[in-house]
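Only a single protein chain was left out; the remaining protein chains are all shown in position.
Chain nomenclature is as follows: A and B, assigned in order of appearance, with residue numbering initiated at 1 for each chain independently.
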Amino acid sequence: MIRYLIPHPLLSLTLVLVWLGLVNTVTVGNLVLAVLFGLVLPIFTKAYWPDRPKLGNPFKAIEYVLVVLWDIVVANVEVAMIILFKPEREIRSQWVPVPLDLTSAEAITVLAGTITMTPGTVSATLSADGRSILVHCLHTDDPAALRDGIKSRYERRLMEIFQ
Amino acid sequence: MGFVTELLIAVFLVISGVFGLVGSYGLIKLKDSVQRLHGPTKATTLGVGGVLIASMIYFFAQNGQLSVHELLITLFLFLTAPITANFIAKTYVARHLRPRDLPDSTSEYGWSVYDDPPETIRDE
Partner (left out) sequence: MITYALIFAAGCYGLALLMNLWRIVKGPNPADRILALDTMVIDVIALLVLYGIWQGTAIYFEAAMLVAMVGFVSTVAYCRFMLRGDIIE
């Protein structure tokens, strides 16, 4: 019964928090409206959320967010340096395929987003069976090191979070 | 407003301005279309992030209460920036590159821009 009324507890919680953030003041009326949205919207959009993503370890998720935020700051400075000071012909860009061990769609989505936001890399596409991801690197001399870095720094943590 | 607060706000504003400018400069300077993706997707997120942090400190110092709007905008931009970058990269790959321009995918199927997914995944 609970499962039928609240199909996605995490989604409901997010909706409540986002609504309260949008109106920017917490009053009883706003809270009631927020909870109403949080309960009704997941039921109406149930068809688009076939299964519930498993979150194995929430504390690992916090650690992951902090690591990624730090990497984003470092990535910004690195890319800015490359853009400003590296002569055109010295920039060696290349495509790097990275094989994936992750299987759940949510985890792969988070990994693709992380790759795009961090040091000089952009994820472009998946292989047709979702077993590897194509990454474009702005400047690297050692694609193997880059691939291992992505696997050990992000993918390993995501495995712990989602499984 | 104290001197330290003002300095903090000013520093964030200047940093974000510089990063925003560098991101767009990368859009002009870099030669290859895929290389150009790197400039804006990164520099502008920190650029806008800096402006929003500055605004958050400013309104906190002025009104004494924390505004969540900035956080929401930042969150929204951080969630959407990788998606748009991914879409643009995909568009470029699909329209301007051939399978032989890309490295081999390490699995038995090719890249999804060119190849259809295997039947088992399509059925899900």
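What we mean here is this: a residue touches a chain if its C-beta (ideal position, glycine included) is under 8 Å from a C-beta of that chain, and two chains touch if they have at least 3 such contacts.
Only a predicted model underlies this, so the values are computations on that prediction, with no experimental measurement involved.
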In chain B, positions touching the absent partner: 6-7, 9-11, 13-14, 16-18, 20-21, 23-25, 27-28, 33, 36-37, 40, 44-45, 47-48, 51-52, 54-55, 58-59, 62, 67, 69-70, 72-73, 76-77, 80-81, 83-84, 87-92, 94-96
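Criterion: only the chains that are shown with their structure count from here on.
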Complex contact set, residues of chain A against chain B: 18, 20-22, 24, 72-73, 75-76, 79-80, 83-84, 88, 91, 93, 95-97, 99, 112-114, 116-117, 120, 122-132, 134, 136, 138
Complex contacts: residues of chain B adjacent to chain A: 19, 22, 25-26, 29-32, 34-35, 37-39, 41-43, 45-46, 67-69, 71-72, 78-79, 81-83, 85-86, 89-90, 93, 102-113, 115-118, 121
